[in-house]
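All remarks here apply to the structure that follows.
The complex appears here without one of its protein chains, the remainder shown in place.
Just so it is clear, A, B and C label the chains in written order, and each chain counts residues from 1 on its own.
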Amino acid sequence: MTRGAKGWRLAARLACALAVATLFLFPIYWLAAISIKTPEEIFAYPPVWIPSGFRLDGYVTLFRDGDAWAVWNSLVTAGISTVLAMVIGFIAAYSIVRYRTGGDHLAIWIISQRMIPPICVAFPIFLLFVSLRIVDTYTGLVMLYTAFNLPYVIWMMRGFIQEIPLELEQSALVDGLSRWAVLWKVVLPMSRAGFFATAVFTFIFAWNDFLFALILTRSDVITYPVQVTGYFGSQSTFWSKIGAMSMLGVLPMIFVVGTMQRFIVRGFSMGAVKG
Amino acid sequence: MSQSSSIGRALDEQRAFKYLLVAPAVFVILLIGLYPFVKLILTSFQNITMFEDDHSFNGFVHYARLFGDERLWESLLHTVAFTAVALPIEILLGYLLALLFLDPMPLKRLFVAVILLPTVISPIVAGSTWRLMFDHRFGPVNQIIAFLAGGEVKLLWTVDPFLVWPAILVAEVWQWTPFMFLILLAALSNVDREQLEAAQIDGASWLMTFRKIVLPAIAPVLFVAVLIRALDLFRLFDVIWTMTGGGPGTRTETISVYAYQMAFREFDISYSSAIAFLVIFALTALVIFALRRVEIAR
Amino acid sequence: MPNLQLSSVDKFYGDVHAVKGVSLEVPEGEFIVLVGPSGCGKSTLLRSIAGLEEISGGDISLGGRSIVGLAPRDRNIAMVFQSYALYPYLSVYENIAFGLRARKFSESEIERQVGWASELLAIGDFLQRFPRELSGGQRQRVAIGRAIVREADLFLLDEPLSNLDAKLRDGMREEIKRLHRQLGKTFIYVTHDQIEAMTLAERIVLLRDGVVEQEGAPLELFERPRNRFVAGFLGSPSMNFIEVEQDGDGPGIRLPDGQIIDKFEFAPEFPDGGKLVWGVRPEHFSVASGSSADMEALIEVVQPTGSRTFGSFTLSGTHVVAELDARAQIAADQKASLSIDVERTTFFSAETGEAC
Partner (left out) sequence: MILNRTIGAVASAAMALALSGQASAQSSAERAVEAAKQYAGATLNVFYEAGLQPLDPKNFTGPMWEELTGIKINVIEAPLDEMFTKIMQAHRAGSGAYDVLNVVPNQMPDLAFAGVLEPLDDWVEQYGYRDELATIAPVYRDNQMMVEGTTYGFPDDGDVLVLYYRRDLFEDPDNMAEFKAKHGYDLAPPKTWQQFNDIGQFITDKYAPDIYGAGMLRQPGNAQYLFQERFRVEGGKFFDGETMAATINSEAGVKVFTEMVEANKFMPPGVEQWGFIEAFNAFLSGDIAMTISWPPVGRWAAGYGKGTEALAWIPETKVADKIGYALPPGGTPELAVGFSLAVASGSSNKEAAYLFIQWMNSEEISLQRVQLPFALRDPFRDSHFTSEEYRSRWSNAGDYLDTLKAGAETGLLDLSLIQTDRYEEGIRQAISRLWAGDDPQEILDDLAESWDELTERIGLEKQKRAYLDWAGKPNAYPN
């Protein structure tokens, strides 16, 4: 192939890449644009493509009215449940890998939990939460997200832990660590890249959940996706609030992708490769 | 201390340790996974509705009702058909994208990051966004089509029964193609370059190279990705909830949307439990079947 | 006094009986090598001593105190693994210090110990590097360094040299031996390589199928193997096994091709009308000078190595290798007259393989 042809090929690929990226980005741009448009611009026909100014009223309203607490609630529930699920899932995965606890049955039973569509168990879970008196509490949501992310965490961490050479752990045991300490001082650092990737995803799952938040919250711990749907009123649809609240939910994800792309890519591909 | 007892103690300690490690996970999953499942089965044999709270054994009444429930079967059909359409599109587009980004290119990381974005945002936000996008009047989609078609168009994306599924499909494909893309990109990067070069030297056609080298190499990964996505698609709820709410009528009602309606709108709790059990049963059977097939193939 | 004692140690993996009642006593300071083909139970034994495997029966005691049921960390042992088992996320310094930290040594103590070990092993220059930046030999030294800083009672080495290339291995062998002398601690070394066993061991324990076939000083095993297996395992090229018959009623023996050798002072006792297996090491042959020839052989292949020359021939279907002087005048397809140092050869029962 000549140098020129190669150059053209690259140019064509770049052009394609640019087009595709634009296509994927546009809806998010549109959402962002709506969040800063004036009411007239939102309901203009034909639509306004570029907002005339950077109008933050939508966001200001959210913070002033306290709606933005929903983002905080999401952060708390997703954050704590991620930590819990990672710790519990990590040690369980270790036990399953190293001691073959429960043989294949336990691992398969755990992963099969992830298969069940949430809606199927939503009502019984609601009743359970009622009897535990944890409807509309952080405890409730945290527990639920922890439980629903556990199978994923165990499945992923199982794969990462399997890769760790056994001799490394044995060496640490001989060197004077207890089994428990080996877990934290050897296994965890050895699988930290996978651990982190899994944690990022666990967080994303909890952050984005809608159905359970819809069913299991009322007012105190409403999460941001539920808050967003609340703006579709019967006689008023608050497009600018929808835009702003959605963006509050999306911005952290943009941050996550921007700073942790490596882990996300890894998490995605590992999930499938390990399977 | 006798030797055999110290051996026994050591084994006990190890056993205790390994069970201690899985105990929290098993406890949480039992509580949130198994308990509701048992409760679900029990409820499906009782008669609990909005007005009644009858916990006595009620036989298979609700299961019998499943067979005559057209809305149920339609929603199941919607779910399966949508999965069957969306999944191949996501795979194909994901594959093409993976090919595009397989070789090094300037700004590759940035491009991949941008394309990745839809997958990590909430389906609720994705649904709301596309509802805005597809608004026949205030949304940009019709404008773009009008521009391309060179005349005003009036496509009622979230109302017209013929357009509403395509609209949902676009949203779904937009959000989940990146997932396939990333997985296929990883899988393709692992295809043995030397094999490909050997095939090139041997003069193999593109199709043959794909079938004999590329496909076998990415097949295991692809299978798991498809399984994950198929299960996700099967529980499709959020995007439809925000875009159409299952409408017009029940035309975009998936099994999850229908189950929600039955449980949380009609409070036909026993019947919705029967539906849930049916779904879990069918899915389990399906997944076991799929896994068996793959094991045999391997 | 920390001498190690194994009494009838058994280990089952499910139905597999991996170690069958092995008893062994290791006095303090000895360098003992467990050797045997793969699957013989040597590694299992080593790991049982380390506490990484729980034994199924018997007892292991150290200094008279049973250590069965103790966690590895409570046994005060150090171990070097085949893959070195270095922590990739820690620097060389931290790798060596790992065990000390686990045992809560003070920072100054750690520094002193690591300094001592790194000097001993000549790895002081790359203490701040990470394992992935080191060569195989360097990693090996780090692994050893990690073991020795701990001042353990017992050093366990599990095939530590098998991942090195041949040249490095020779060098490391020597170093390990020197190290043992400097430390004066008990070393238990597992290998499948008979050369390592021969060169390193003060005592070799040769295992097969979970049973000790023979134990003793290397040369004792080499010269007086208890059975055909031991004889064949040690030495390279291995011992030739030739089926022989009694030559009439005389003290001579008849080789398969009919040649008779009769220079024995003590003729072996043949079972009635039966055969024996004659074990002749390649180096027991030499090219006969003048009339001292014991036998003739038609040389088929000649392999000079520079220091020695191997000549192989066949005696009615039995393949025999002779290790001859490098300057021996032999050539392929030519007859050679060979003499045999018969006093060093061994006879084995054809039925049981036991030495007679």
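Heads up, the rule we're going with is that a residue touches a chain if its C-beta (ideal position, glycine included) is under 8 Å from a C-beta of that chain, and two chains touch if they have at least 3 such contacts.
Everything numeric in this text was worked out from a predicted model, so none of it was measured.
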Omitted chain's touching partners, listed by label: A, B
Which residue of A:L14, A:V76, A:L127 or A:A193 touches the chain not shown here: A:L127
Residue, one of A:W30, A:W155, A:Y231 or A:F263, that touches the chain absent here: A:Y231
Footprint left on chain B by the chain that the document does not show: 50-51, 136-137, 152, 154, 156, 158-162, 245, 247-251, 264-267
For chain A, residues in touch with the removed chain: 39-40, 42-43, 57, 61, 126-127, 130, 133, 135-136, 214-215, 218-219, 229-241
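Methods note: only the chains that are shown with their structure count from here on.
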Busiest interface, counted in C-beta pairs: A-B
Rounded Å distance between chain A and chain C, as computed from the means of their C-alpha atoms: 56
Between chain B and chain A, distance of the C-alpha-averaged centres to the nearest whole Å: 15
Averaged-CA centre spacing for the pair chain C and chain B, given as whole angstrom: 58
Touching two or more other chains - residue numbers and ranges from chain C: none
Multi-chain contact residues (two or more partners), chain B: 14
Residues of chain A that touch chain B when the two form their complex: 10, 13-14, 16-18, 20-21, 24-28, 30-31, 34, 42-47, 49, 88-89, 91-92, 94-96, 98-99, 101-102, 106, 110, 112-125, 127-128, 143-144, 146-148, 150-151, 154, 179-180, 183, 204, 207-208, 210-211, 215, 224-225, 228-229, 232, 239, 242-243, 246, 249-250, 253-254, 256-258, 261, 264-265, 268-269, 271-273, 275
Contacting residues of chain C [partner chain A, same complex]: 47, 50-52, 71-73, 77-79, 81-83, 85-89, 98-99, 102-103, 146, 150, 156
Of chain A, residues touching chain C in the complex: 165, 167-168, 170-179, 181, 185-186, 189-190, 192
